[in-house]
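In this view, the complex is presented without one of its protein chains, the others remaining in place.
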Amino acid sequence: MLRTKVFNLMARNGPSRLMSTATKLTTVEVNDKTGIATLTMCRPPVNGLNLELLKDLSTSIAEIESNKSRGLILTSSNATIFSAGLDILEMYQPEKERIRAFWTQLQEVWLALYGSSVPTAAAINGHSPAGGCLLATSCEYRVMLPKFTIGLNETQLGIVAPKWFMASFLSVLPQRQAERALNQGRMFTTEEALQIGLIDETANSKEEAVEKCAAFIGTFAKVNPLARALTKQQFRSADLQQLENERQDDLEKFLFFVNQPAVQKGLGIYLEGLKKKSKK
Amino acid sequence: MLRTKVFNLMARNGPSRLMSTATKLTTVEVNDKTGIATLTMCRPPVNGLNLELLKDLSTSIAEIESNKSRGLILTSSNATIFSAGLDILEMYQPEKERIRAFWTQLQEVWLALYGSSVPTAAAINGHSPAGGCLLATSCEYRVMLPKFTIGLNETQLGIVAPKWFMASFLSVLPQRQAERALNQGRMFTTEEALQIGLIDETANSKEEAVEKCAAFIGTFAKVNPLARALTKQQFRSADLQQLENERQDDLEKFLFFVNQPAVQKGLGIYLEGLKKKSKK
Partner (left out) sequence: MLRTKVFNLMARNGPSRLMSTATKLTTVEVNDKTGIATLTMCRPPVNGLNLELLKDLSTSIAEIESNKSRGLILTSSNATIFSAGLDILEMYQPEKERIRAFWTQLQEVWLALYGSSVPTAAAINGHSPAGGCLLATSCEYRVMLPKFTIGLNETQLGIVAPKWFMASFLSVLPQRQAERALNQGRMFTTEEALQIGLIDETANSKEEAVEKCAAFIGTFAKVNPLARALTKQQFRSADLQQLENERQDDLEKFLFFVNQPAVQKGLGIYLEGLKKKSKK
């Protein structure tokens, strides 16, 4: 029933981008009636956040900002996974320049999404670990389908969620729950996430989740958009500024950590496990 | 049953203040038995916070501080409105010197109330939007009558609640709820406010609300007043210091914003609407 227009972001960006049309990893649809943009991640098989998906996310978020959309709903084209988080292949035996670009792009996406001037909501239609949870908690509202899991499980993988992952999580949960969950690397079921406040509502289908996100964004209908954006900024500027001030340090810290032999070994074992699993 | 004495604040302040006795906009009554002062706003028709009411609030708060009262209960003489917030007339086509004095006085009231060394409580006996909610959330405890509303609805009016409004609100609500409510400019009913923790108790009459506030203040009966004041200060000093450090900037920011043609136009339309409403 929704009449939508799909931005062909590639087409707008000239020939060089056109070449990569085949790898377009996000779509943006704007509902003509509500003016709300739905941003869908579609990188098979699990929406792993690699450099290209992150670039497309940045481009799509910028597009939505500049198009004066009434809001942004983030969701996934995958039936069971919202996003599996950072693509391990970007971190395992990385090429020097590419891993720098990768992490810098991830910072970029967070700054754009957490600091977005438009209302943001996540329709979490599948599992949402690590980087997937980061994206969801950077939005202002979360609606999740049943029987999935969400959480920052970095410590389970032997890695440390940086301060800005923590900031998004702390904008949603009280300190006691936030610290404990991150220390444990805990994954919450949909029900547990609702009870603790990590998500705001549940929905039985992706369509219903998107509708509930749209209803949340609709609560801003009578609100002055500039006053709203400045108010949101006041709540989030300290977190955003902290990363802006430490971007280079944050990158070097990540590179140092990921290049530790023990971490590389762990990632290798993890990838080996994934390969065996996928062969079965 | 309560024996009370009414401070004639005007009389104490010498001839110059005596001239304005007719416009006295607050009263302070001290309960001889409990030593608790009730500070009542009484500026018809809606306790709009104009320069004069803010000055009288400052004087009354200072009086209560210096009189070693056991506590301060803030309430309204109006049967349906606690305070309607900032008086729009102070902001519409403002006179240059007066609007500076107005905003500076509002800062003064907040610094004095949020930073008060005595226990503070609000008996919210009517609607409490915007500046009214600021006063209520600057107190340590809130008791509210049913069927009224409370909230920082600035974005609904196209304006931005400054950081220190946010600080008072965040001292009461968790970040997720606080940010969402301010972004939405949400007004909470008494019941919603109780459920979310924006108020602490409800009461069926102003008398009962004042009694419940007094009971809260009574919990400090066996507490050393100096140790209490220093403890409260430790929790609030960062917020207070931030405004102290930025007072001039905060004033200029407000003046810049309020003098925008779009804002002036909006205020004009709003006032026109109020006039028509009152003629009916």
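Chains: A and B, in written order; residue numbering restarts at 1 for each.
Quick note on the criterion: a contact is a pair of C-beta atoms (placed from the backbone, for glycine too) under 8 Å apart; a residue touches a chain by one contact, two chains touch by 3 or more.
This is a predicted model, so every value here is computed, not measured.
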{"item": "From B:80, B:93 or B:219, residue that would touch the chain that is not displayed", "value": "B:219"}
{"item": "Sole contact to the chain not displayed, among A:72, A:121 or A:159", "value": "A:159"}
{"item": "Which residue of A:93, A:184 or A:241 touches the chain not shown here", "value": "A:184"}
{"item": "Options B:36, B:106, B:130 or B:170, residue touching the unrepresented chain", "value": "B:170"}
{"item": "Chain B, residues in touch with the chain not shown (by the definition above)", "value": "119, 140-141, 170-174, 197, 219-220, 222-224, 226-228, 230-232, 234-236"}
{"item": "Footprint left on chain A by the chain that the document does not show", "value": "154-161, 163, 166, 174-176, 178-180, 182-186"}
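In the analysis below, only the chains that are shown with their structure count from here on.
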{"item": "Rounded Å distance, chain A centre to chain B centre (Cα mean)", "value": "40"}
